[in-house]
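Supplied in structure tokens, the structure appears directly below.
With one protein chain held back, the other chains of the complex are shown just where they sit.
We just call them A, B and C in the order they show up, numbering each chain from 1.
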Amino acid sequence: MMDFNFPKDRPIDVICLGRAGVDLYAKEENTDFLDVSGFDKHVGGSPANIAVALARLGAKPGLISCVSDDGLGRYVCDYLNREGVDTRGVVLDASGTRTSLAITEMKAKDCEVVIYRHNAADLSLTAEQVNQSYIASAKVLLVTGTALSSSPSREACLVAIQYAKAAGTKVVLDVDYRAYSWASPEDSATYYQLVASMSDIVIGNREEFDVMEHLVDQGNKDDDKTAKRFLTGSTQVVIIKAGEFGSKVYTRDGEYFAQGIFPVEVKKPFGAGDSFAGALLYSLLQGDTLANGVKLGSAAAAINVSRKTCTDAMPTKQELLDFIEQRNVAA
Amino acid sequence: MMDFNFPKDRPIDVICLGRAGVDLYAKEENTDFLDVSGFDKHVGGSPANIAVALARLGAKPGLISCVSDDGLGRYVCDYLNREGVDTRGVVLDASGTRTSLAITEMKAKDCEVVIYRHNAADLSLTAEQVNQSYIASAKVLLVTGTALSSSPSREACLVAIQYAKAAGTKVVLDVDYRAYSWASPEDSATYYQLVASMSDIVIGNREEFDVMEHLVDQGNKDDDKTAKRFLTGSTQVVIIKAGEFGSKVYTRDGEYFAQGIFPVEVKKPFGAGDSFAGALLYSLLQGDTLANGVKLGSAAAAINVSRKTCTDAMPTKQELLDFIEQRNVAA
Amino acid sequence: MMDFNFPKDRPIDVICLGRAGVDLYAKEENTDFLDVSGFDKHVGGSPANIAVALARLGAKPGLISCVSDDGLGRYVCDYLNREGVDTRGVVLDASGTRTSLAITEMKAKDCEVVIYRHNAADLSLTAEQVNQSYIASAKVLLVTGTALSSSPSREACLVAIQYAKAAGTKVVLDVDYRAYSWASPEDSATYYQLVASMSDIVIGNREEFDVMEHLVDQGNKDDDKTAKRFLTGSTQVVIIKAGEFGSKVYTRDGEYFAQGIFPVEVKKPFGAGDSFAGALLYSLLQGDTLANGVKLGSAAAAINVSRKTCTDAMPTKQELLDFIEQRNVAA
Partner (left out) sequence: MMDFNFPKDRPIDVICLGRAGVDLYAKEENTDFLDVSGFDKHVGGSPANIAVALARLGAKPGLISCVSDDGLGRYVCDYLNREGVDTRGVVLDASGTRTSLAITEMKAKDCEVVIYRHNAADLSLTAEQVNQSYIASAKVLLVTGTALSSSPSREACLVAIQYAKAAGTKVVLDVDYRAYSWASPEDSATYYQLVASMSDIVIGNREEFDVMEHLVDQGNKDDDKTAKRFLTGSTQVVIIKAGEFGSKVYTRDGEYFAQGIFPVEVKKPFGAGDSFAGALLYSLLQGDTLANGVKLGSAAAAINVSRKTCTDAMPTKQELLDFIEQRNVAA
């Protein structure tokens, strides 16, 4: 059985590295942008979401990111602090970048999201802004792949990972692929492969592994083959998610299992992956088995998508345990 | 007395060229971004505002601009159409640019506005997208200076002006200077001076004329000297605005007069200039004297700032006349 | 008859604005780059060539340009100084740009030229580096169109022209179109048209006038129509060159004439236009008729292309007069 040997006695459980931004949700449900009267303000961004998920469960998360030094950036920091996320690693940038912004309709289907990420603050994070001893103060560094998509955030990421490896901090890659952030498919394949080989755990869906295999095995859809390819270098666990079909989990020492989803009424098409990653890491850090961790992750994902918002929809530990118990009884 | 000799019998009165975007106004008044719960959606952008101002008064305005081909861009077009603005010259761009976006607190003072203009759709307008016969179908081309701030919008502007001059369409420059859009003070001075010399009417405030004189007379604050300098080339009228102190108006043939403001309770710090330009042009196109036009402009500005929104706050002709009559009685 | 009314009593006859660079000519004639053993070093660049042409004839030329602050840039300055060109307006740039460089085979036909112009020093000239009183100290400002091709040199050009117009310095545009320097055909059409309308004399070949008419009359090949279009704004003279077929000359007051070429054995395919412009301006500044100026220009062009180098091949006044006399006798 898998033993992660997380470092002990460190003040931070997981440092999430990547974007944190503002989400604006349409006030009216099932209404087009043309007729929406306004928007509600929330915090979003995959690493921010994962950090909040961890805090809700009782873990001690930190965030390394960059937001613009204006009312929106300060709102993001303030919200995360109040949620219990350590934001000492969040830079307020006054150079003219802008906090990542997603403006979204609230529709069951054909839901349009307009994203403002030109000159995004998070992608302006530099290698110099990453503090080596801060990385060394955490048990896990979780990198979301979007942070790799352009410079100087890419270099900040690569340096953070080198610091993590030097300090024994475990590295988790959540692929989090967004095509619009990358210059070319060759670039994404190059850096994802490189960082995957330096990570202890790699989490992505089938489409994201396609992106990573673009240069070496274009068109491959065979999860077993993919897992074998990526269980190299430092990588101990590969998790391939398939939405409603659940997840496949592979380990370096040959373990394999699948985890189904918990069926719920879906309120929105996002948030599942972030709650999954948060609950999985929380569970593993508690000393749970990989199988248990993946089960908790799936339950957290189910709870999140059954609620209307995203960060605010992350379950507490009690909600998570209650949910699983209910489902076990039902089964 | 000034005679503008506007071309007769053209289907469009004024084509406004420049940005059109979305304004998001904080739902709660006098509240920081940190605590605002959400935002109301409006259309904004100086040329769009002027076009709406003209339509409200009964003129036939058109807009040459570019918005992103997404829900926000389509909302802008739809709104302008419903207001009576001809949008055949508005391009929907699908190359990845974004509709200009301003997110604003609603505060009497220290009101913060966060502006998203990186890779802005309006600045992606190209010379090829400007239709020569469309320009020739209008009596006036009003250029807002921000459209000159970067390529390819800059070239689109310069070409539109060349088309206007070839077709006898009068050219009005509303300086509309925004420092953040320009690469350098030399650039803004260079292009503003050039375009001013090709314009029939030049409208700006003292700070904007400072920007235009940056290369040739840095530090000059003498309005008379400035007016003399700019009453060259094609320029017949120079209007220098001074906020609460009203406006100074100079003509090529030596006329000079000042126009005070109409005192009102100010609800927000923007919209005045756009209503001014709209009402002024409407009045001149009706055959009014320059003095009467400037008076109507000042009244429209007063009405606009006394209301909470911007585009929606543009007065109708009746409201404008009633306002002036009331004030005359009061005086 | 045309009277240019050049300003009197100014220390500089013609300021040429644009690039100055290094030309490396293959040591062996009629030899491919593969087998050439090395290169001879010369000064080149259209405005530098014209300035040298003027100096050789006895005029007082100046140059506004920018070269890199290294051995090659210093060589260019030193050479021009020794030839009698005033180089006070030449900036030595130490920001990392490079002096324009052309490496050329010496072949009668299919002569390949490899040009290094990425991040070219001359195109880094800024509006601030253009001295207003220096422009006012010259009778003529000759702008070569390549200087308009990109920023900040474009703005330096536009400002220089505005200074010239304010000071009564005559403006000559030598179109000098190089496709590789421009972002798009729309850009070149936009700026060439704009600057042509501000110039007293416009000189180009048929292909270059095609470039200028790209937006307004694509495909036009009618020189008369072209001349009529460009004899607008400030323009008094339009000269359309047609290589071996000589030149057509049109004036604002309706004069028209053609000038044939002086047949010689051609040694290289460049240099003709620069010697033409130099001798024409020299002649006009002497008070010659336009017809005589164009004749001298043609003779100078013939002499230049019959010699192996370019700048060094510019004729003196005596050589020019001897050449014309010989031909007249022969005829």
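We adopt the following convention: a residue touches a chain if its C-beta (ideal position, glycine included) is under 8 Å from a C-beta of that chain, and two chains touch if they have at least 3 such contacts.
Being a predicted model, the structure only gives us computed values, none of them experimental.
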Give the residue, chosen from A:151, A:289 or A:318, that touches the chain omitted from the document. A:151
With the full complex in mind, choose from A:94, A:108, A:215 or A:266 the residue touching the hidden chain. A:215
Identified contact with the non-displayed chain, of C:39, C:134, C:177 or C:262: C:39
Which is it among A:34, A:92, A:113 or A:127 that touches the chain not included here? A:127
Listed in rising order, the subunit A residues that touch the chain left out are 126-128, 132, 151-152, 155, 158-159, 162, 183-184, 186-187, 189-191, 193-194, 197, 215-216
Given the full complex, what residues of subunit C touch the hidden partner chain? 24, 27, 32-34, 36-41, 68, 70-72, 74-75, 78, 96, 98, 101, 103, 105, 112, 114, 116, 118-119, 180
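Definition applied: only the chains that are shown with their structure count from here on.
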Could you tell me which shape the graph of touching chains takes: line, ring, star, complete or other? line
Any idea if subunit B and subunit C meet via the same residues, over half in common, or different ones? same
Between the Cα centroids of subunit A and subunit B the separation in whole angstrom comes to 44
I'd like the Å distance between the centres of subunit A and subunit C, where a centre is the mean of that chain's Cα atoms. 60
Where in subunit A do residues touch two or more of the other chains? none
